[in-house]
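The block that comes next holds chain A.
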Amino acid sequence: MSNELLKVENLEVQFKSGSTVTKAVNGVSFTLNRKENIGIVGESGSGKSVTATSLLRLIPSPPGHISGGKILFEGKDLLTLSDKEMRDIRGNDISMIFQDPLTSLNPVFTVGDQIMESIKLHQKVSKKEAKQKAIQMLQLVGIPAPEKRLNMYPHEFSGGMRQRVMIAIALSCNPKLLIADEPTTALDVTVQAQILELMKKLQDEFNTSIIMITHDLGVVWEICHKVLVMYAGNVIEYGTVEEIHDHPMHPYTWGLLDSQITENIEDHEMLTTIPGSPPDLRQEIKGCPFAPRCSYTQDICFSKAPEMVEVKEKHFVACHFQTKENRLNRKERSTHVRAVVKS
Partner candidate 1 sequence: MAESQAILQASDVVETNERSLFKKLIRNRFAAFGLFIMLLLILTAIFAPILATHSPDKMNVTKTLLGIGAEGHLLGTDNYGRDIFSRLVYGARISILVGLGAVLFGAVIGSLLGVIAGYFGGKFDSIIMRIMDGLSAFPFILLAITLMSVLGQGLLNVIIAIGIGNIPGFARVVRGQVLSVKQSEYIEVTRSLGAKHGRIIFHHVLPNSIAPLIVYATMSIAGAIISEASLSFLGLGVQPPTASWGSMLQDGKNFLVLNPHMATIPGLAILITVVGINLFGDGLRDALDPKMKV
Partner candidate 2 sequence: MSEPLLKVRDLRKYFPIDSPIPFKRSNQSVKAVDGVSFDVMPGETLGVVGESGCGKSTMARLVNQLIPPSSGTVEFRGENLVGMDAKKLRETRKSIQMVFQDPYASLDPRKTVGELIAEPLVIHRIGDKASQKKRVLELLEVVGLSHYHAKRYPYEFSGGQRQRINIARALVLNPDIIICDEPVSALDVSVQAQVINLLKELQRDYNLTYIFISHDLNVVRYMCDRIAVMYLGKIVEMGTYKEIYENPKHPYTKALLSAIPKESPHDNKERIILKDAVPNPINPPTGCHFHERCPYMMDICSTKIPQLMDTGNGHIASCHLLEEN
């Protein structure tokens, strides 16, 4: 058994509406090993959620359309599977949890029904066995008095409890891969800490790999081994969390790290920001998508799109000035800050 669980090659996703084509995902590649967690970070519109839903072929089509690339799951290309084969994989080998646990649970069925449904869908078990398994799952995700809770409806649960239920459903078939799309964004910090703790614990128990979609770098540091930084549908940097945190290379990643508010920021110092806003993906982007907001640009940035280069072992960057031979020097923060405030 190879250690490689998922290999995504050059994934491209487009949305068509009338004559406009939105390139939501533009050549995303990464590999994920067993028991490994990868974080996909980016701001809204960066294509991180579309990437995740495309892995399960769940993007609404039309208007969505996976226009290129390969998704190799245990060596099989998911894009060549029939709809039926794909359904067998969903929930069974790969499951997904979403940001809003209230809307992803059906309000008219009890929590127990919904867990049991997912178990029975993929495993040949009797109703009694399914119920046993459901109780076991609820217990596992830390829901007290699971026998009683089984007969309750989603609205009777708090946000954190609902996300626990979602995790119970997602893990009920021992998936090899769990895709979590902003699972803690809607939750309070204390509850977020609980849920992340729970995910780490369950991962050890179930040997599941996790793809964590988030805009919060804190969550990435918390739970992931690797991280993929996305901007305007492109991966601009990819590497281990330690590498990305300690030696970030792309100017966008620098900006992202600098705009985090951390304990180290002095009292009345201005925050570093990335000026401007992300590009409109409906328009053809020439050159590097980050160029209009980047403070290190030269002519080439506006004419040629940079390639992903492995600058160090397991550290990939898409920037013209970050190659094996050349390095871009990160400007000192304070000068950068002043420049931004003035503009």
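We adopt the following convention: a contact is a pair of C-beta atoms (placed from the backbone, for glycine too) under 8 Å apart; a residue touches a chain by one contact, two chains touch by 3 or more; residues count from 1.
Picked so that all candidates are chains of the complex that A comes from, given by their letters.
Predicted model, so just to flag it, every value in this text is computed and none were measured.
J.: Once the contact definition is applied, which of 1 or 2 turns out to touch chain A in the complex?
T.: That would be candidate 2, which touches chain A.
J.: Using the touch definition up top, name the residues of chain A that touch candidate 2 in the complex.
T.: Listed in rising order, the residues of chain A that touch candidate 2 are 43-44, 158-161, 188-194, 197, 215-222, 241-242, 245, 255-256, 259-263, 265, 268, 270-275, 277, 341.
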